[in-house]
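A single protein chain has been omitted; all remaining protein chains appear in their positions.
Which chain is which? They are A and B, in the order written, and residues in each are numbered from 1.
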Amino acid sequence: MNDQRNTTEIVQASIKRRYAKEKRFRLYGLIAIISSLAFLAMLITTITIRGLPAFTQNFIQLDITLDQKTLGLGDEPDISALRKANYNGTIKNSLLAEFPDVTKRKDKKLLYKLVSKGGQYDLQKKVMADPELIGESMTVWLPVGDDVHTYLKGDVDITLPEKKRRFKDIQVGWIDSLQENGQIAKRFNKTFFESGDSREPELAGIRGALFGSMLTLVVTLALSFPVAVAAALYLEEFAPKNRWTDLIEVNINNLAAVPSIVFGLLGLAVFINFFHLPRSAPLVGGLVLSLMTLPTIIISSRAALKSVPPSIRDAALGLGASNLQVVFHHVLPLAMPGILTGTIIGMAQALGETAPLLMIGMVAFIVDVPTAITDPATVLPVQIFQWADLPEKGFVEKTSAAIMVLLAFLIVMNALAVYLRKKFERKW
Amino acid sequence: MNDSSTEADTEKLVSMNIDQDIPHEQTVEEIVASLGDTVGQTRVDNPKMSCTDVNVFYADKQAIFGVDLDIADNEVISMIGPSGCGKSTLLRCLNRMNDTIPICKVTGDLTLDGENIYGKNTDPVLLRARVGMVFQKPNPFPKSIYENVAYGPRLHGLSRNKADLDDIVVTSLKKAGIYNEVKDRLDQPGTGLSGGQQQRLCIARTIACSPEVILMDEPCSALDPIATAKIEELIDELRENYSIAIVTHSMQQAARVSQRTAYFHLGKLVEVGGTDDIFTNPKHELTENYITGRFG
Partner (left out) sequence: MTISLLLLVIFILVALGYTIGRTRAVKRFRSAERERRPHSLPRYYGYLVALYTLIPALVVIVLWGLLESSVLTSMVSRQLPEDIQSLPEGQLKLVINDIKNLAVGNISSSNSDPIRMEAADHFSGLLSKSRWAKGIIAIAAALLGMFFGLRSIAPETRARILVEKAIMIFLIACSSLAILTTVGIVFSVLFESLRFFGKVPFSEFAFGLHWSPQTAIRADQVGSSGSFGAVPIFAGTLLISVIAMLVAVPFGLMSAIYLAEYASPSMRSWAKPLLEILAGIPTVVYGFFAALTMAPMIRGIGESIGLTVASESALAAGLVMGIMIIPFVSSLSDDVITAVPQAMRDGSLGLGATKSETIKKVVIPAALPGIVGGVLLAVSRAIGETMIVVMAAGLAANLTINPLEAVTTVTVQIVTLLTGDQAFDSPKTLAAFALGLMLFVTTLILNIIALRTVRKYREQYE
């Protein structure tokens, strides 16, 4: 064995090396955290950069003559005639009037692409609201087509040979001249928030998906909150320790870790094929998601109930309250902030969930905004998934914007949960 | 003994410090000031470690007030006092275990062989290899008995080869008086031993690093009387090779094992002297109150 003097020398000999190791180890930890956070930053910036342009839309100012002949209307047009009228034709005419030197068929086609197909619906709306406009001339702002939007955003590389890009030189010329005349303006993109899905990127909006998400979440909350609280109360306050409660406990913990897509299979087999509930409906979506979020809420509710000190229970019991009265009068109110925090986190999870909803058909192409829980609907994350799959370049920007909206909702919900936790945090 | 509160829990320690026995209108600082200078000889001829004007703060609360104290070569010095008097805190300063608590700040001079242990060039790792520590609750690692003892030598590279290491382990276990009890099951987990055996294993683990000083923080507070007697015996034997500072709640223990005794109150060293002197003829009123069992 070494004597004591020796220890000092030996330790001193290796100490530099050991400290170098220490430093390196610490550095690895720091690198791990920094790179994770760097990824987070990268994810959010790329999506923001891609998504921001979707919140604005460019408009072209055109002089439009709503003459009966082009519209294809008779003298006393009824509503359905007004709806079916050829608004596209009037827009084309006014474009031709703006650029009278365009004569070739091919060029005309390119010219028509300057205005979005949504332009005709804008006109249609105006005319249907006020049929007196027929025959009049007026100046309107119409949304630009997808390609023009991309160009104005600066995403078209005009140094490329013309053949290699969708946006041609002649179109560049038109847009530049329109811009010089102040006939192009950038405004907030209301369409994105006011319309449902569409095959045209510039017409697609998230209103339908937002409403679908809302309805689904309402169903989820209405089902999972009471059931989860009841289950947590039972397990934490009343359950005897026996095999049955053990089994329940194992089940809850396991369900919390079951892949979400399996819940989708359950929904498909049970709710749709067995109970014949409507496909694609927020009702079924909510059912599936509430089964999925139940374990999360139960687990956090139990933690909240557990943190209420036994002295409170003893005090109430000592005054002659029944077991249930103790729980409902004292324990539950004290645990409520914790339960609500857990519920909000569960809801945030449900809001971001996609896979199980694909299974129950919420992936259909749905234009209408749902109004009831049995209407076919889609939800925000599924909308993102659908748009992400589409080849048009315009949808990349829409997808990113929809992600930004989704993340905004999630941030608000999580911030609310953190706020609740901080505000009602209690040390016993 | 029955009042063995968790002094390792330093935050509690601070609050206890404040709560204890203080007439409400007086602050700790005022009481400490009223205690006056330390009674007795704080200095020795052959100091191994020495403290001069040591103050310890947890955040803005002061836990130790201007302590001067020497630890001599080959002696056992015991530190006694009521809960929260700062004796454990001072002990943890001696091998810089307090470094692990971020809010803890130490001022004053602490030296080991004349070298400042809080100096810029002193390294806590080397210091702790030279000044070992045994904790209140036995804390063997969840490894085998052999691995527990071999841990220190391996860390510091004290052995050249396996045979060397085996030798260190066996010698340390023997010195800690536990070898005969465990020699047949060196490969079994140290956590499977009884409390007293675990504590002796921890002492063996400390000895294996060949330290010069061993600090013991209420080493028997979690043990039964028989295990305690064994440890006390062991301490007495270890004195030949090491300087030992022991914090204890038991005055009997202090009387049995130590040559000198230091009495602390509210973070102040009230009295220090030969153990026999302190227990038969305490000079300070508080010391007398304490050893006659009026509080503590």
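One rule holds in what follows: contacts are C-beta pairs under 8 Å (C-beta built on N, C-alpha and C of every residue); 3 or more make two chains touch, one makes a residue touch a chain.
Keep in mind that this is a model prediction, so the values were computed, not measured.
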{"item": "Where the missing chain makes contact, among the chains that are shown", "value": "A, B"}
{"item": "Touch with the omitted chain, as defined above, among A:I33, A:A81, A:A97 or A:A185", "value": "A:I33"}
{"item": "Among B:C93, B:M133 or B:L223, the residue in touch with the chain that has been omitted", "value": "B:M133"}
{"item": "Listed residues A:V172, A:V262 or A:L416, member touching the removed chain", "value": "A:V262"}
{"item": "Candidate in contact with the missing chain, chosen from A:Y87, A:F192 or A:F385", "value": "A:F385"}
{"item": "Contact set of chain A toward the excluded chain (per top definition)", "value": "11, 18-19, 21-22, 25-26, 28-33, 35-37, 39-40, 43, 46-47, 226-228, 230-231, 233-235, 238-239, 245, 247-248, 250-255, 257-263, 265-266, 268-270, 273, 276, 291, 294-295, 298, 322-324, 348, 351-355, 358-359, 361, 363, 381-382, 384-385, 388-389, 396, 399-400, 403, 406-407, 410, 414, 418"}
{"item": "Where the missing chain touches chain B, by residue", "value": "8, 95, 97, 100, 102, 124-130, 132-135, 137, 139-143, 151-152, 155-156, 202, 205-206, 209"}
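FYI, only the chains that are shown with their structure count from here on.
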{"item": "Chain A residues within the chain B interface of the complex", "value": "1-4, 6-8, 10-15, 18-19"}
{"item": "Interface residues, chain B side, partner chain A - complex", "value": "123, 125-126, 129-130, 156-158, 167-168, 171, 209-212"}
